[in-house]
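What you see is the complex with one protein chain gone and the rest in place.
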Amino acid sequence: MRVERSNKNQEDPYLPRMRESIEKVEATREERIDQEVEPLDPKTRDKVLNEFHPDYIESAFREVNVGPNAGEMMPKELVDLLEAYPKYDPSEVNLAKVEKEVDVLIIGGGGAGNIAAYWAVQEGLDPSDILIATKLRNGDSNSVMSQGGVQAADREEDSPVQHYLDIMGGGHYANKPDLVETLVRDAPKMIEWHEDLGVIYDKDGDGAMKELHGGGTSRKRLHSAKDYTGLEIVRVVRDEVRNMAIPVKEFAPAVELLTDADGTVTGALLFNMETDKYSVVKAKSVILATGGFGRLHIQDFPTTNHYGATADGLILGYRAGANMLDMDTVQYHPTGAAYPQQIMGLLVTEKVRSSGAYPVNSEGEFFTFNLEPRDVEASMLIRECRDVEHGGRDNGVETPGGITGVWLDTPMIDMKHGEGTFEKNLEYIYRLYTRFGIDPTEDPILVYPTLHYQNGGIEIDNDGHTAVEGLLAAGEVEGGVHGKNRLMGNSIMDYNVFGRRAGIAAARRAKGESEWGEVSLEHVERYVDKLRESDVDMQKRSPMLIPDYRGERTQGRTLDLLDPS
Amino acid sequence: MKLTDSDQDLVAEVEELSGENLYACFQCGKCSASCPFTDEMDELPNQLIRRVQIGDRRILQSKTPWVCASCLSCEVECPKGNDIPAIMEAVREITLRSNVDETDLRDLDTRGLPEIALVSNFRKKTG
Amino acid sequence: MSPSNEDQETVRIHIMGKEYEVPKGLTMMDAIEHSGYRLIRGVGCRGGFCGACATLYRLEGDYKLYADLACQKTVEDGMYLMQLPFTPAGRKTYDIEEIGRDGNPLLENYPEVARCVSCNTCTKACPQDLEVMDFINEAIRGNIENVASMSFDCIQCGICAARCPAEIPHHHVAQMARRVYGKHNLPKSDHVAARVREIEGGEFDESLQEITSLSREVLEERYESREIE
Partner (left out) sequence: MEELLYYPGCSLKDTAIGFEESAIYASRQLGIELKEMERWNCCGTVYSLTADNLMKQLGPVRNLVHAQEEGYEKVYTLCSMCDNTLKRSNRLVKNDPEKLEKINSFMDREEDYLGEVTVKHYLELLRDELGWDAVREPVREPLKGLNVAPYYGCMLTRPKEIGLDDPHNPTVLEDFISSLGAEPVDYPYHSECCGSYNTVEKKDIVLKQAGKITSSAAAAGADLIITSCPLCHYNLDTRQSEYIRRENSSKPVPVLYITQLMAVAYGNSDVCKFDKHAIDPREALALENKALKER
């Protein structure tokens, strides 16, 4: 017997003016049931992007002064951390005292980290010669939060070439062709690997995959496990990592990489968040699997990201000399929860739209094709909500949290596919809203773009090697696969394909090294000296490790969003 | 076996747990005669009851309560209608409730055993 | 929350027994941070996926002990809350290839499941509202498929295992059931296997070689004209 766990304290969860708008949505619902909106033509698409997408607001970016990407524009919240003092306290660090020597050190316990560890063992390493060092618990990551699905071109009517085309088009052709080719080639193999591990994908009776469209896909190739796809994949791999007894050190983030005289990465300096003690770990190969940077709240956006997504890997890698690609773009997911305020910014998966709940403005009208690529879809929603003086259409619904949103007409899902469809396939979303008194099968839900994914990152080659010897990278931290805009379902495949390849490459490299290299922090000192020479005023210390929501900065209270002036 | 310390609250404890009057038993021995498992026991059922009557706490180390399968053969024979299996369970419970399990799950090979065997065994031998 | 601070409605909560005044409507997690705590444990995804923020709480004047996720539960006046930084539960290491072939792998690896007294405490504790006691009973019966489907939304927060009088690790039992079901019962998809063989057989080498060497203009034209099925 299901227990009513919602925090419903008032009768109508929606405020009166929201209820008026809902009535308009309900009024037009009948006629909209088989109405379709055409995708934008390329010219209009670029115009909308230019005018409304946050990436095109110059004031939000700042030029990098030092390092391989000097001269490029990146979000100022990131550059503040790139150009900051190191976090470690030199007086506490004793590089002579080595706590552990491993073949492969993996920094980050999300999808990429666990998959890299698994495949390093398949490549012949003994599990005890691997160490996963993660900032929170093993598995706590963005990876477990992806809902909608993972892309792989494994149906008759689909092909890797079609998948390649979608990725390149979506990424505005800035992607590295060889990385995209590797992704589309390996994708079906990773799905097969998941089945072999026991991942429970949504399937027909005979085992055929149920696949849906995603934003920007030309074929249905989105494999899902209800709307807990990321969680199901990662918890299965983590379960196998536990069976293989691969050592994991939790609450022990790396605060700096360690290098030898000629700059090869030879280990990392870990920081125990509970004892404030540093520990030196030597490794023959180091893999950065630290994920994204949503918790930097770029342009004050709320975010779908987990607590630890603070760009640590970018900072560590960049200080060691690893260059980055496509950092001038940030992905905003078009539909983050805009109301109620407790869940503001959380992801409402694209699968809600692809299952039939199209975006509707405050007047109850369609205003965009429901599955544009993410950057376009987000811009269309921003345009619909922005006030007329700033070029918008002022068709948004005001929320107490300070932002306006548009509706996703969620009741249409059950109308189109039959009663119970929503609750069966979108159980996470159903639970998310009913907990706060809103039943998405009866009322539409309010959404607004939310900071979602780091399109770019540290450049890697096909095997995950970065520009720095001994340093590899996998997952959201690396760049080059998605170009200027990632499509839904390609991030899970990214950390699978390149997690595996980085794990194998790291293992191979480790087997080739007879012993461990010297460890030093000189590369950091050189980096800080260069910063001082270019008289950058540095007040922060980085990496950030965890965001600070104490007191007035509480995330739920102060994020008055997007005053476009 | 010299009787060193007589512990009257053992009787009270067993009576409270089993809801039985221990002194109703006049040691006729019919329960022990009907019990199928006496040759595995170091103390016969009626001897166990006698030990409790005289407050001999060493009975808690006896194998007897752990061999008893609660099959109630003794109960239907007892001329006084005493619930001897309840007395056996009371003696077991004194140990189990001191957080000491008779069965150690860790090194148990349960392959092939039906559910009913495991459920009933743990019900009587773990706290 | 833009209303000015003075007339801001507040509620009284107790974090591990210490009293704080926080604005009404915050989740427990936001309220803990608003009170000045910087979380290291007891926080993870902040979206209801990872189970890191398992929290026990009582309400003044109510005898019941509730459990919920700090990131998904709004604070109430007179709430006494305490986060579980970690929930110890015995997890069995196993070989996925071997188990699940015959017999009941759940009962064999977790015999304590047979100690269930059906007291339903686990179901009442589950923040995901799963019928935990029911799927543990299905585990006793060896019905792997039911355990897998009924436990699918489990986020492994471990509150059930922390509160179970029979010391059962429900979330580990459920994870094993889902692995066995996914691997040994769920039919494999032929079209995925076929496509992997095709790719390894080089069927797409030529077409991939062609498309990866196209100029940006040609690629863009190919992209804009592609038909969507």
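Letters A, B and C mark the chains as written, and numbering starts fresh at 1 in each.
Methods note: contacts are C-beta pairs under 8 Å (C-beta built on N, C-alpha and C of every residue); 3 or more make two chains touch, one makes a residue touch a chain.
Given the structure is predicted, the values throughout are model-derived calculations rather than measurements.
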| item | value |
| --- | --- |
| Hidden-chain contact residue, picked from the options C:Thr87, C:Asn137 or C:Ser207 | C:Asn137 |
| Residues in chain C touching the chain absent from view | 104, 114, 116-120, 123-124, 133-134, 137, 140-143, 165 |
| Residue ranges of chain B at the interface with the undisplayed chain | 16-19, 36-37, 40, 67, 69-73, 75-76, 83, 85-86, 89-90, 93, 103, 108, 110, 112-121, 123-125 |
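Simple rule for what comes next: only the chains that are shown with their structure count from here on.
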| item | value |
| --- | --- |
| Chain closest to the assembly centre - both centres taken as Cα means | C |
| Euclidean distance of C-alpha centroids - chain A vs chain B, Å | 62 |
| Inter-chain centre distance, chain B versus chain C - centres from mean C-alpha coordinates, in Å | 44 |
| Averaged-CA centre spacing for the pair chain C and chain A, given as whole angstrom | 18 |
| Residue ranges of chain C touching chain B (in the complex, touch as defined) | 103-104, 107-108, 111-112, 114-115, 140-142 |
| Chain A to chain C touching residues, read off their complex | 2-3, 5, 7, 42, 136-137, 139-142, 144-145, 152-157, 159-162, 164-166, 168-169, 173, 177-178, 180-181, 184-185, 188-189, 191-192, 195-201, 203, 205-209, 213, 217-220, 225-226, 228, 230-232, 235-236, 239-240, 242-243, 245, 251, 273-274, 304, 306-307, 341-343, 346-347, 400-402, 427-428, 431-432, 435-436, 546, 548-551, 554-558, 560 |
| Chain C contact footprint on chain B (complex, rising order) | 105, 108, 110-112, 115, 118-119, 121-123, 126 |
